[in-house]
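Below is a structure I'd like to ask you about.
We show some of the complex, not the whole, and keep each chain where it was.
Chain naming follows the written order as A and B, and within any one chain the residues start at number 1.
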């Protein structure tokens, strides 16, 4: 990356191969002292390291207790280590480690992130917002997107923990993809209410800014697990509508119905099934964006030189890609 | 009925048998002029009549156009008629009909209604509310139940259109049944938070006051079909909580999680599945009340002298009752 502000974190975990000796910065996800089977040898230290390319296990075999004290779970650490193969998996043998200094890494390297530029995406989003002609819908949308605190979260948030757009700015990217697909859909079916569809797309996943946390890892919040983003989005809109007393009742029902039914089927956690043209449109183009992103991510993560991905437990199948050579994560970033 | 305020509406539709000549008052659900097959004979009039015991088809064979003009869909009509059998079904041949006067019927006879006294049920409900010790939960519950407009609707509302407690005051009766079951549950599992369970029960179905209309028939509102009472209840609480800024966040999550998961399974339209002790308790005792009421209603509606009910399409089975003689709906009301 040619970004002058982008600090060199060292190699990404996914690019390491057995035998590499390297220095790098990584998130320390957990640390634990374990005892050798031979009690005379005392303890060793097991760490789980992460960065935006994935995660690996690392061990400190010597002076483990001291190393244990030197670093904290949840911080970024700098280490000097070597990769090796153990029980058919790659792990890292650490020779030295310490807490990293803020100027030694770039937080953007630590969590996976959209390959698109966030600022450009924000510009594109604003164009879509500005194209809404219905003043009620525009006011409601702006109630959120003109709120700086909300908007900052919306820009950063991932769209999922694992399945699709599961990286920083993923929610923004996903929302934009649906807006783009919507234009073609409207061209084919002019019976669809364009402003209603746009507003529904912009608001359909806003609950995710509270469903996930994404400090050093993407995870569910308690609220996310107990309420779910579908219901939270409806609640956020219901509260916002309190300050828009002239908002037409029928428009409010149609809009909220879209959000509540956008998962499409009860068994996919949708409290309603689509019953309007705008709701069925949102469900299908949202799903198109999500599934393409999911397949694309799974295919790009398959082992170099392999046609087939690993078996995916949620899809219950392996996927098939082209047999062209894959680039390292660093190379592929440079391309985009 | 010995109630001095209770006007004599005439026989209930469910109690009529072929050959009865009678005078009575009924809701006119629809009217339609139809032409005889023999064009020389002109038109006849087909009416759909209802009261709280069910509905029947009626015909006016003579002077149908005049009769058609005399009455309005949606009003109560008084008629002189005779029941007869046609194509294996009972129908009514009408000799005379007119709009009924307000003092000729009691609205309570027109829609099915709980067999329990509403005032007694309200007293019992208030006792349960008063037993809540947690001041936050109590304030939230009272936010609704001290609101006269809401409370009036809550007292009248049915709990469903068809399946269970599908009659006036059904929501109140259903809520009380769950509160009673909750006491035993708490005795068995003191680990359950009693106040949270009570508040969750009281609020779990409040969305139904907006999901149904029950003027002359129980039906879904547009809002009910497009949003659903589960999500509406959550929304109503979220808005109410805005006026209770000190309400503990964790308590709010637990309470709303109960409402959102009380249908238990995604395929039953539940946006969440129960994840707390209070949520699983609410789901199961709510279901116990609903299913017992549903079975009891189906069994009480089976044909006199029959052990088995008709086939129920939702349950996909027939139910089996005792073979004791059934009472007419009027007699059974007198008993209770």
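In the analysis below, a contact is a pair of C-beta atoms (placed from the backbone, for glycine too) under 8 Å apart; a residue touches a chain by one contact, two chains touch by 3 or more.
Remember, it's a predicted structure, so these values are computed and weren't measured experimentally.
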| item | value |
| --- | --- |
| Copy number across the full structure, from 2 displayed chains | 6 |
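Methods note: only the chains that are shown with their structure count from here on.
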| item | value |
| --- | --- |
| Centroid spacing, where centroids are CA-atom means, of chain A and chain B in whole angstrom | 46 |
| Parts of chain B lying in touch with chain A, wherever the complex brings them together | 222-223, 225-228, 230-231, 234-235, 238-239, 242, 250, 253-254, 256-257, 260, 266-272, 275-276 |
